[in-house]
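With one protein chain removed, the remaining protein chains of the complex are shown where they sit.
Coming up: subunit A.
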Amino acid sequence: MDSNPPNETESSYPSCSSSRRSISSAQSKLSRPNSLREVTLGDSGSKKFRNGSRGGADSQGFSVSQKEISDEDARLIYINDPARTNEKFEYAGNSIRTAKYSVFTFLPRNLFEQFHRVAYIYFLVIAILNQLPQLAVFGRGASILPLAFVLLVTAVKDAYEDYRRHRSDRIENNRLALVLVNGEFRDKKWKDIEVGEIIKIHANETLPCDMVLLSTSDPTGIAYVQTINLDGESNLKTRYAKQETLSKTPEKEKVNGFIKCEKPNRNIYGFQANMEIDGKRLSLGPSNIILRGCELKNTAWAIGVAVHAGRETKAMLNSSGAPSKRSRLETRMNVEIIILSIFLIALCSIVSVFAAIWLRRHRDDLDTLPFYRRKDFSEAKPKNYKYYGWGWEIFFTFLMSVIVFQIMIPISLYISMELVRVGQAYFMIRDGGMYDEASNSRFQCRALNINEDLGQIKYVFSDKTGTLTENKMEFRCASIWGVDYSGMDGMIFRPKMIVRTDPELLQLAKVGRESQRGKHVYDFFLALASCNTIVPFVVDTPDPSVKLIDYQGESPDEQALAYAAAAYGFMLIERTSGHIIIDFWGEKQRFNVLGLHEFDSDRKRMSVILGCPDKSVKVFVKGADTTMFSVIDRTLNKSVIQTTEGHLHSYSSLGLRTLVVGMRELNNSEFEQWHFAFVDASTALMGRAALLRKVANNIESNLRVLGASAIEDKLQQGVPDAIESLRMADIKVWVLTGDKQETAISIGYSSKLLTSKMTQIVINSNSKESCRKSLDDAIVMAKKLTSGSIVSHNMEGSSGAVITPVGLIIDGTSLVYVLDSELEEQLFKLASMCSVVLCCRVAPLQKAGIVALVKKRTSDMTLAIGDGANDVSMIQCADVGVGISGQEGRQAVMASDFAMGQFRFLVPLLLVHGHWNYQRMGYMILYNFYRNAVFVLILFWYVLFTCFTLTTAINEWSSMLYSIIYTSVPTIVVGILDKDLSKRTLLKHPQLYGAGHRQEAYNSKLFWLTMVDTLWQSVVAFFVPLLAYWNSTIDAPSIGDLWTLAAVILVNLHLAMDVVRWTWITHAAIWGSIVATWICVVCIDAIPMMPGYWAIFHIGGTPVFWWCLLIIVIAALVPHFVVKFIYQYYFPCDIQIAREAEKFGNLRGHGAIEIEMNPILEPHQR
C-alpha cells in the first residue's frame, strides 16, 4: 500500500493540531493506563485473531520472561547515578564486540575452533602419528601439508570476516550520543555509556542501548520508533513515557529514583520492571522501553535511562546465527564412510598380517639381510636398531598403513562439500527468478549445510496467511445489526489505501445516528476506528493543501479495518494514550480512552473502554467469533445474532477473515468497579498479566452484538500453479492454518489444493472417542475410495481418471485428542492415503506436532514454510524450514533455513535448485569415494610388492597433493556448476523431482557399483605399468610418476565422462587440473635432493610410458562407459529421457503429449 500515489487522496486534513492542545483535565484524573502487553508461551492462537497488537504469538521463538521479578532476578538501576548503579553489580558497558578474535588471540582461538571439527582432528591425528620416528612414513613437510592447507584456507577466511567485524564494531562503538553529565547533555561515545545514565535521542537517531523512556517531545509522552533493525518490521511502533516522569527535565532538577527490572533476555517483545520515583511506584512494560538498534521517528527528542547496555541489550542477545542441521544425504553418506573405514581397517590388517608372516618366515635372516639389516655390527656387541620386537613391528605396520591409506576416508570431502554448498547458495541467492520485487528481497540461504535436502522433499507443510496469501488485508463487507452490506460497487479513494464501499452503507453512515439503523452503523464504525492500536500519521504530500493520513499498526487486519472506518467517514486522526480524535464527516469528536485490553491469544479479542463526548462510557470489543459469541448476551436480539452467524458463515466460505464486534454501555458503578480493578492489576507486581486478563474477562461480558466485518486476504501470485507443480512432483502439500474450516476450505479451492474431483473427509470431534471413531470410519472410506478406484481402473483400463483423490480436513480440536496419543498412528495412516490434508484452527505447537508426527513415521523429508511467529516451531521442527519474508516480522525468517519473498518460489527452489543440488551432491560424494579409493588401492597393490612395508613408489608430495591440487578443483566445480537438466525442463516436468524421492543420485547400489568400478580401475592403473616394466631397469620414482599421472588423468577423465554440461569453467577445471598435475610432477622431479630426481624426464622419453598411459585410461574406463551407455540407452531414467528430449528438441507425436496431460494421481499409492 506504500505504492499508492499520494495525490490520490481527495480529502485533506487541515487541522489536526488544533485539537491536540485541548487535553481535557477530566482525563488526567483517571490514571491513564498504559497498554500492557502480555507475553505468553505455548498455545498462542492463530494469526486470524491477531487483531490486537503483538500478542503472545510473536514471542514464540524466544525465551520468556513470564515470571514476575523476584529480587535475585532483578537488576537495580539508579536513575542518573551510573556510579551507584554499577558499584554493586557488574553490568556490561555499552561497547560491543561482535568480532571473535584479537591480534593475539587469533591464532590459538581460531585453531581451537577449527579443531572442533572431526575432519581436522582426523588430519591432526594422522599428522601426529607420522611425526613419531617409528612411523615416519612421509617426511615432516609432506605429512602436515594437507592439514596446514585446510587450516590456512579456513584461517584466512575467518581472519577476513573478523576484520570486517572489527571495522564495523569500531564504527559502532565510536558513534556519539547525548548523555547527561553534570547537568547538561554532552556528546559521549557509545562505548562509554553506562547503565543508569540519562540519554537524549533526537529524531532519526539510532538508540545506543536499551532504555526506559522518561519523557519525550510529545506532551503526552509518546515516542515512535522503527524497529526494522531489530525485527524487520518497517511500521512505526508507539512507546510511552510514564505520566509521572513526563514533566521532569533532568537538566534542571535531579531525578531521584531507581528502576528494578528483569535480567537481560532475548525477548524483544517483553519487558518487566518497576520504577520508583519520588516515592511512587510505577510498573513498566514493554511499551515503556526502547531498544538498541531502533530509530526514533516522528518525535523530536526522547529522554531515557539506560537499563541494558552493550552485549546485554536485546538486540545483541538476539543476534544469533542460523540453526545448524545436517542433511539427509550427509547422514546417509556417513554410513558409507563407515563402510570405507572398514575397508581401510581391512587393508591395514591385510598388510599387517602379511608383514607378520614375512617377518616370521625370515626371522633368522633379518640380522644380515642386505635390505633389512636388523643388527648394527659397528659396535662390539651387535644390537638391534629400528627394531622393536615382533609385536611392535606389526603394530607399527598397522599404524603406518593407516597413515599411508589415510585418504581412503575422504575427509577432504567434508571440506569440498562445504565449498560446494557455498557455491550452490551463491546461485540460489542470485537466481533472478527467486527475487521478489514487492518486498525487494532476495532469496536467503541461512543454513549452509542442507542444500541437497531440497531435492528430496516429500511433504510440504504450509501456513496459510501470509504464505499462501499475501497478508495484505482488504476490507470487503460487513454485517451490521443483522444486515449484510456487501454490494461493493462504489469506490472512493482514501488515505493511502483504496477501500471499496457499499453505497447504501455509506449513505447510512453519513446520516449518522438519527435512525435506529444508523445508530448501529455509527457504533459499529466507531468500534472499528477505536478498538485497535493503530497510530495515525499525517503525511505531507507535494500539494500543501492535501494531507494524507497513514495508519501505522502492527496488525494488517487492524489497518484494513481502520481504513474501512475512515472510508465510511469515521476517520481516526489522532491517538494518544489518553484519547482519540475521530473526524466524523468533518466534525471532530474526541473520545477518552479510559482503558484498553490488548489482544491476547487466550481471549482472542480486544476491548477498549471509551468515554464518549456525551459522557457515556462504552466498552467496545472485537474478536474472533468463537470467543465473541461466548461473551455475547444471547438473550438480546436473538434474530440479530442468528443472522450475524449466518453472515459469518457465508463470509468465511468465501475465504474471508471475519471478526465480530460487540459493545456494551457501562453504568457508573460498573465503570468504577472496573477502574479500580484495572488500576490494581496494571500496577501489580505479581502476576500482572493474569490479573489483567481477569479484569478484561469481567468487563467483556453480556455484550450486545453489533455486527461482523470481513476482510479479504488475497492469494499470492502464482500459488495455484505452484501447488499444482508441487503435486505433480509427488510432493504432498499439507496446509496448517489457524483459520476457520470454511475459510480454509475455500482457500483450498482457490489455491487448487482441493479440486471438485476430490472426496472430502472432514473430522471435527469433541472427544477422544468420537475422534477415534471418525478416524476409523475415515480410514475405511479412504481405503474404499482408493482401492475401489484401482479395481475399476483396471477393469476399464483407462489411465487414472477414475481414482478418487481424498482430501482430509481436520480441525485443531480433534488434533488435541490425536496428537501425543495412540491415535497418531491412525491419523498418519489416513493422511498417507489422502492427497491433500488441511488442518484448520491449529495452534503453533500443534503445527509442530503434526510435522513431528510425519517425521516420526516416515523417512521422507519434510519442509515447513511459513511467515509468522506462529510458524516458528513448525519451521524448526521440519527437516527444512523456509521462511517467507513478508508482512509480518522476521521471526519466521530468523528461525528458517531458507527465506524467500513468495510462496511460488518454492517451485524453483525445490524443483530446480533442489534437484540440481541433490544430483550434484550425490554425484560428488560418490566421485570422491571413488577418486580416493582408486589412489589408495594403487598404493595398496604396490605395498604387496614391497615386503608389506608401506613404501610408496609415488612421491610423498604427490600423494599429499593428490586430493588437494590434482583432483579437487574439478569435483568442486562440477559440484557447483553441473546441471543435469535445464531449468525449463525441470519446471515443465515436475515429475522429474521424483529422482530425489527415489534417491537416484545416491544409494547403496550406486555405492557398491562405484566400488567395483574403483577396484577394476585401480587394478588396470597399477598392473599395466607393472607388467609392462616387468624385468626391466625401471626405478621406483619413475614408475611412481607413471602411476601418479595415470591415476590423475584417469579420475579426471572419469569425471569428464559424467559431466553433463561443459561450460568453459568445467573445461578449465578438468584440463587445468591435468596440466597442473604435470607441472607439479615435473617440478618435484626437478629437485636434486629428491630420490626421484629427473625421473619424469627419463621415463617420459620412452614410448612405453605413453603407451601405458593411453591403454590405462582406455582400459580402465571401458567398463564404466559400457555400463553407463547400456543403462542410459536400454534402461533410461526419466532424467536421461528428458535430457535427450532437451537436446533433440521435441516430444515426438502428439499421442505422447496427451499422455503427459493426464493428471498425476499418486503412482506410488497402491
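Everything that follows uses one rule, which is that a residue touches a chain if its C-beta (ideal position, glycine included) is under 8 Å from a C-beta of that chain, and two chains touch if they have at least 3 such contacts; residues count from 1.
Please note the rule applied: contacts and distances are computed from a predicted model.
*Asks:* If you had to name the missing chain as UniProt does, which of "Oncostatin-M-specific receptor subunit beta", "ALA-interacting subunit", "Bardet-Biedl syndrome 12" or "Sodium/hydrogen exchanger" would it be?
*Replies:* UniProt lists the chain left out of the view as "ALA-interacting subunit".
*Asks:* With respect to the chain omitted from the figure, which of A:357, A:780 or A:1027 is a touching residue?
*Replies:* Answer from the full complex: A:1027 touches the omitted chain.
*Asks:* Going by the contact rule already stated, which one of A:155, A:394 or A:1104 would touch the omitted chain in the full complex?
*Replies:* For the chain that is not drawn, the touching residue is A:1104.
*Asks:* What is the set of subunit A residues that contact the non-displayed chain in the whole complex?
*Replies:* 164, 168, 228-229, 232, 319, 362, 365, 368-373, 375-380, 385-386, 426-427, 429-432, 435, 437, 440-442, 444, 446, 793-794, 797, 799-800, 890, 894, 899, 945-947, 949-951, 953, 977, 979, 983, 989, 991, 994, 1024, 1026-1040, 1060-1066, 1088-1091, 1093-1094, 1097-1098, 1102-1104, 1107-1108, 1111, 1114-1115, 1118, 1121-1122, 1124-1125, 1128-1130, 1132-1134, 1137-1148, 1151-1153, 1155-1156, 1158, 1160, 1163
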